[in-house]
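The following block contains the structure, expressed as structure tokens.
Apart from one protein chain that is not included, each protein chain of the complex appears where it belongs.
The first chain written gets the first letter, and so on, giving A, B and C; residue counts start at 1 in each chain.
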Amino acid sequence: MTTTTRRTLLAGATIGAAGLAMPNIAPAQETPGVTANEIRIGSTNALSGPASSYSVISRCLEAMFQRLNEQGGVGGRRIRFIVYDDGYQPPRTLEQTRRLVEQDRVAFLFNQLGTPTNSAIHRYVNQRRIPHLFLATGADKWANPKEYPWTIGWQPSYRVEAQIYAKYILEQKPDARIALLYQNDDFGKDYLHGVQDVLGQRFSSMVRTATNEVTDPTIDSQIVQLQATGADVLICGVVPRFAAQAIRRVFDMGWRPMFFMTNVSISVGAVMQPAGPERGVGLITSDYRKDQSDPAWADDPGMNEWREFMRRYLPDADLTDNNYTYAYGVGTTMIHVLRQCGNDFSRQNVMRQATSIAPMDIPVLLPGIKVQSQPDNYNVIRQMQLQRWDGRSWVRFGNVIEGANV
Amino acid sequence: MSASKGIPASAPMVRAPAQRSIAGWQRAAIVLLGAAAALAPIWVLDSFPLFQLTMAIIYAVAVLGLNIVTGYSGQISLGHGAFFAVGAYATAILMAHFDWSFWATLPVAALVCAAIGFCIGFPALRLHGLYLALTTFALAVAVPQLLKHRALEGWTGGVQGLFLLKPDPPSWLPLSPDRWMYVVVLVIAALMYLLAWNLIRSRIGRALMATRDHPTAAEAMGMDIASLKTRAFAVSATITGVAGSLSAVAVEYVAPDSFTFFVSITLFVGMVAGGIASILGSLFGGLFVVFVPNIAEAISRSAPGVIYGVILILFLFVMPDGFAGLLRRLWARAFGPRG
Amino acid sequence: MPALLEARGLHAGYGPTQVLHGLDFTVEEGGVTALLGANGAGKTTTLRAISGMVRTTGEVLFRGERIDGRATEDIARRGIAHVPDGRGTFMELTVEENFRLGAYIRRDAEVQADFERMWALFPRLRQRWRQQAGTLSGGEQQMLAIARALLLRPRLLLMDEPSFGLAPLIVEEIFGIMRRVREESRVGILLVEQNANLALELADHAYLLETGRIVISGPAAEIRRDEAIRRSYLGY
Partner (left out) sequence: MEALAHQIIAGIATGGIYASLALALVMIYQATHHVNFAQGEMATLSTFIALSFIQAGMPYWVAFFATIAVSFLIGVAVERLLMRPVQNAPVLTHVGVFIGLLLIIGNLTGWVFGYTTKMFPTPFESDQPLFGGLVSAHQLGSTAVTLAVLLLVYLFFRHTKLGLAMRAAAYNPRSARLVGIRVGWMLALGWGLAAAIGAVAGMMIAPVVFLDPTMMLGILLYAFAGALLGGIDNPMGAVLGGFAVGVLENLAGAYVVGTELKLTVALIIIIGVLVIRPSGLFGRVVLSRV
């Protein structure tokens, strides 16, 4: 958090000030968005534009709430899940969120997509004290209960993931020469920051970096550049298309570094198969989800629950897309919180329940990895496990690692 | 050889708007009525629709800026999102790092954009049609990358962006920040429209249009086309930059992802839908780009992008010269062809 | 036997503006008909109306068949070549390519022979064979436009101000060539000219247009001799 301190302080201060200077915030209803038989929940996602690949998350969540309603809902109430399109443009996210809050009067916001998009509404929702739950982004700034008590993430942050890789590298190869390829956006930069966190002073001597833009056609040039540095370790924080390219190119060039890949891009269907499964042997990642294409989970009760759900509610879906397992996990967490609320769906209580989840298992998460939260710790999933590609599937190794204390 | 030879072989870019003389008191009444209608939403609308309207007016100003260069001066720009971004960041940086008030940042944002616009105007002189489209589009693609760049990260907040606050309403005014924001945007938009109106009416404006329609003739008449066009580019960039600055405070957040090349495309769509080389049309363009995506979404939630595209194309089928063209035709039908 | 071209009650205009108000005229096979009149009288519009380039009402018959309302390209394909105002050559293409385009609709084997005929008529074009048409001088461009039109092997040739903007010497050359064309082929020509004297010299028959109406018609020789007409309408 090098550049953010001053700004967050500033932002925190302004919240206080603005809170005072807002005489005509809608008079606090007891339970906005909640009627005798309905709870309205709002969300935004990229239903159009280049980031639309994530729109399947919303579709999956809609189906989960539909299933919940068919089972009788929560506390005798049906869930109405309203998703609006923001095209992954922050100003649109603010517009759509205000529509949800001020016009549709939703009880709370759930699983809105993206880091810049959620940043645009971060202060708005905290000023108005609207629960802003389980965001679909892995940035680590969502776990900041002191300044933004109404916002909570869900998945482990990319930064923590990068820290895990860096620590593992130091343990295995103390004098490694590291090459880091990251996407030049909030997602990719978290990998840079995570590695910097661990290496500190040694970063500049140990690490060489290259970046790519999402609009780049290929990353061949970056790979060539990084190989030329003589590195023996490679960390990639890139989206699936480039991950597949990187795995193939590194292998074809005869470069054999110790190779780490972000867990955003390890889907067997979307990355490993296209890259060529044999080319990825030895690739290391860390995950918290079960991979649906991994034969190890063919008879797993949790994954069977997911498969049964998909078969019944989303029969046309692409089952190799691991956004569906992500959505199932976060949806299960949300439903759990709703059930914990009892009959009190006020914003205060929803937030209280969302921030005090007792450690629990979720069907699509790896064994031993829990979902949990405490009022002073908003990292809902804080564990991961390293795994290695053996040419056919991911093989877990080592212990379940708890984020900060590797 | 005039009349018969001059009859257009290809469709002209615009037809001259019908001019009728209006008495002074009528004009005053129209202005007053217009002002009342523009201010009415403060009391009539809830805060959310008011916010949407605020955004629509901001985009209308941005479209107006684009219209000056592309509509009136005939230089196609697919990169005005860049000026929008620069205006927004100028305001955001001054407010977030130096605690300036919004009002103080506005002239700085305008000046910075004017300067950049002026500089871009020079290579733009040498480039025509597609080449200029590429150049400006490249600008739109490059700006977010520059904003993220390491060297500027300290100022721009990098990919995380900057937070800022709406200007506070004066203490004697019983208005919420949202409503005050609307008033602020309205007043500045009115100023920008007035500026554009005067520019178009002036000798410069007429010269610009002459240059657009008959470049050789205009040159032959001794007009300094180069200086005209670069100045037009500067004014255009200024207006769009002011809109960007307004958007930064209205949204209270800037980030590189808010200013991808999609913004440029959005502005372009607004201009075409509203009507090329039409001041009134720009206003409609702003409404179009804010409200039509919502209509599209209401029609189909599974593929709102497809519906938006379909609406845009159908709209252009029905009104090939935009909303302003429709108005002109209605006007012509109501009052007959002028003599 | 019907006339080569006959117009009956021809109206035409642009948008809401009417330019032609009911013209009746004929062009005979193998003859030259001149269309005279001041600027804005509607001469160019008349040619465009025949070629289907403007909206028209009334009838246009070509060899007894209605052609009004048909697409420009169909009219061309029936054998009406048009040398429009501004010449209508393809500036960006070479002289050779302009030639090939002139013969675009032809499927017969004599295209090459016609090329050679054109080289004979316009030796200058042969020298410029691979040059971009846009680099030719004004007179050469007009020659190219005429050659291009003749390569269609038209039965009717519409010519819009072939003398426009050219030096007197070049104009003389071009009219000389047109006289040869007239003698060597059976093509009918409808000629629009500002230079009435030149046009009447070449034409058999002439019509005088004023604000979209025919005010005088008659054999070219008679009109030439009529002092009153010359003075009031033709201005020389």
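Quick note on the criterion: a contact is a pair of C-beta atoms (placed from the backbone, for glycine too) under 8 Å apart; a residue touches a chain by one contact, two chains touch by 3 or more.
Not measured: the values here are computed from a predicted model.
Contacts of the undisplayed chain with visible chains (whole complex): A, B, C. In the complete assembly, the contact with the undisplayed chain comes from A:320, out of A:31, A:320 or A:372. Touch with the chain that is not drawn comes from one residue among C:61, C:93 or C:216, which is C:93.
Summary of contacts with the chain left out: across B:138, B:210, B:225 or B:326, the touching residue is B:138. Summary of contacts with the chain left out: across A:107, A:178, A:199 or A:271, the touching residue is A:271. From the set A:218, A:304, A:343 or A:374, the residue in touch with the chain omitted from the display is A:218, counting the whole complex.
Seen from chain B, the chain kept out of the figure touches residues 9, 11, 13-14, 70-71, 76, 123, 126-128, 130-131, 133-135, 137-138, 141-142, 145-146, 148-150, 216, 265, 268-269, 271-273, 276, 302-306, 308-310, 312-313, 316-317, 320-322. One chain is missing from the display, and on chain C it is touched by residues 51, 53, 71-73, 76-77, 81-82, 84, 88-93, 97, 100-102, 104-105, 132, 134-138, 148-149, 152.
In the full complex, chain A touches the hidden chain at residues 48-50, 52-53, 55-56, 184, 210-218, 220-222, 224-225, 227-228, 240-241, 244-245, 249, 251-254, 267, 269-271, 273-274, 318, 320-321.
Heads up, the rule we're going with is that only the chains that are shown with their structure count from here on.
Centre to centre, using the average C-alpha position, chain B and chain C are separated by 48 Å. One simple way to say how far apart two chains are is to compare their mean CA positions; for chain A and chain B this gives 37 Å. Here the spacing of chain A and chain C, counted between their Cα centres, is 74 Å.
Within chain A, no positions touching two or more other chains are listed. Touching two or more other chains at once is no residue of chain B.
Across the interface of their complex, chain A is touched by residues 46-49, 51-52, 55, 96, 141, 145, 148, 153-154, 157-163, 165, 168, 176-177, 247, 251-253, 255-258, 260, 262, 290, 293, 297, 301-305, 308 of chain B. Within the complex, the chain A residues that touch chain B are 3-4, 7, 10-11, 14, 18, 21-24, 47-49, 52, 83-85, 87-92, 94-95, 98-99, 102-103, 115-117, 119-120, 122-124, 141, 184-186, 189, 213, 215.
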